[in-house]
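See structure below.
Only one protein chain is missing; all other protein chains are in place.
We call the chains A and B, going by the order they appear; numbering starts again at 1 in every chain.
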Amino acid sequence: MPDFFSEGFFPNINLQDSSNWATDFVQREIIPRFPDFPVELGSVLVMLACAGIFVAVVPLLPLVLVLAERKVAARFQNRTGPMRVGPWGTLQTLADGIKLIFKEDYIPPQGDKLLFLLAPYIIFACSFAVFAAIPFGQNILVSDFNIGIFYIMAISSVIVMGVIMAGWSSNSKWSLLGSLRSAAQIVSYEIPLGLSILTIVMLVGNLSMREIVGSQDGGIFTWLIFRSPFTFIAFFIFFISAIAEVNRTPFDLPEAESEIVAGFHTEYSGMRFALFFIAEYANMFAVSAIGVTLFLGGYEGILPGYDFLGGLPGFVIKSLGLVFVMMWLRWTLPRLRVDQLMNLCWKYFIPISFFNILGTGVWGLIFKNDDVWSIGISCAIIYVGLIGAYAVAGRNMARKPEPQPSSV
Amino acid sequence: MNPEEIYKTLIDRFGDAVLGFDFELVGDPNIQIAPAAIAAVCQYLAETDSLAFNSLMCLSGVDLGAKDEEFSVVYHLHSLRYLHSVVLKTSMPKTDPHLPTVSHIWKTADWHERETYDLYGIFFEGHTDLRRILLPDDWEGYPLRKDYMEPDFYRGMRVPY
Partner (left out) sequence: MESIQQTESKIIELKPFTDEMIVNMGPQHPSTHGVLRLELRLDGEVVREAIPHIGYLHRCFEKHSENLSYPQIIPFTDRMDYVAAMNQNWGFCLAVEKLLEADEKKDFEVPERAEYLRVLICELNRIASHLLSFGTYGMDIGAFTPFLYAFRDRERLLLLFEKICGARLTYNYIRIGGVSEIIPMEPGSVDEQNYLDEVKEFLDYFEPKIDEYNDLLTANSIFSERTMGVAVMSEEMAISYGATGPNLRGSGVDWDLRRDEPYSIYDRFDFDVPVAKDIPELGALVGDCWSRYKIRMDEMKESVKIVRQILAEGLPDGPVMAEMKAVRPPKGEIYFRSEAPRGELGFYIVSDGTPKPVRVKGRSPCFSALSALQELSRGLMVADIIAIIGSIDIVMGEVDR
């Protein structure tokens, strides 16, 4: 019986903290003051405290995001959004939460009760477990695995289990349709998502989130999105696939309200529904944070050497920026159909992703280290590509006849 | 073609099955057709090139009164090719309200006939799917008949309020 957790499944993968930052912290901050304090206990306590802060703080995030979404939507639609509870409606989500807690917890009598009760917790737990590996700042993270991004991919795939369980156990045909859509969609879009993450991993040569951020510490042009033209493409594939992963418009088929009522959570009410809701917004923030970490420099600033609060404000601002883009898309675009969704994934994203991986490999061979030259050439190619794309799109738009009233 | 010409054409073609033409009627004068021949007449009107009545505007049942012996069904036809229209009317005894369907000629007649069946109890022979359409499937009686008495209860619910 091999000891998996000390040896690992594979020789290079270590599930334990690779940098042991908690031990470092204890030795740096506590031992000088209390020399007799046991280091192991200290590091465990520090990690627990960190986890506690996360568990307490991260659920607040969806509360803010829900309100933000409603306010953003209201702005898009010439409305004011919630205005009654608290100043400018800022406590609206809290009021909604209290309402949801007091609502009847209905369980469909013909459904599978155990699965029905379990499903929201699986989704909730998975979407929060993802936060454990996201570095919010230089020392602000729960645990730094050396396989951080791999862990995130693995955990976020478990969400689909919860979705299928919710859909199946509700004993509702709408739920079943929604959960099957969701399963097909999440499984499909995981492939381009994973492949675009792979381009980053190939360039950095490491799976650890901190290492990935660490390689982008030289200001905006060392961010991985600009490091090669292929990562630039990969970022957009990643972001679109991520929107599909978290079931947001235009990919919100699993909960398309105009087609299948509310999809997999049709039968849920009260706090269980709220768990789905919170998980959705937590997920939204999580994928944005992953996108920022992988492509947009993480907690590193636009200028090198920026280190205010460990880079936390910059990280949060960048993540919220991506969240805002998701909201923007949601309130602007209609929804795709199932077959179009699958076409987009299998016919466009996956081939492009493979091309990206090939290209990244070649790029890595040509430019062995990241110097001014490689970044300069990369930015130049991106710039030319953007201009070209703009010209092509502009020409298409010009050629596209403005639908005129066809009169006879 | 105006209705008089169409009436003459129909007389030539169908003879006795065309019962008359009510010139005096205020509004839209109609051509009366024997109930058994209505489908044949409609088919002729729809498929003859010089008439080409390709659209059935309206199909309605009529019950003129409780004492009246007959139901009528009125067909309002229009031709989008020649822009002429005609009204056909057919009457059948209340004791045996049967009529051949025209739903194979104009598809819109499908639902209109179902509605007429639903509200008047006129049976359209040859209709593929003659079910109630507006009322519940287990409703009793045909409400637009003048001698209709509403039931006191429907599935335990009081009907008159």
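Just so it is clear, contacts are C-beta pairs under 8 Å (C-beta built on N, C-alpha and C of every residue); 3 or more make two chains touch, one makes a residue touch a chain.
Note that the structure is predicted; figures quoted are calculated from it, not measured.
Enquirer: Out of B:Met1, B:Leu19 or B:Val62, which touches the unshown chain?
Expert: Of all options in B:Met1, B:Leu19 or B:Val62, contact with the hidden chain holds for B:Val62.
Enquirer: Over the whole complex, note the residues of chain A touching the chain we left out.
Expert: Residues 73, 76-79, 173-174, 176-177, 180-181, 249-250, 252-253, 256-261, 331-340, 399-403, 405-408 of chain A touch the chain absent from view.
Enquirer: Write the list of chain B residues that the hidden chain touches.
Expert: Here the touching residues of chain B are 25-28, 30, 54-58, 60, 62-65, 74, 76, 80, 83, 87, 106-108, 110-112, 115, 119, 132-136, 143-144.
Going forward, only the chains that are shown with their structure count from here on.
Enquirer: Distance between chain A and chain B based on Cα centroids, please, to the nearest Å.
Expert: Between these chains, centre-to-centre, one finds 63 Å.
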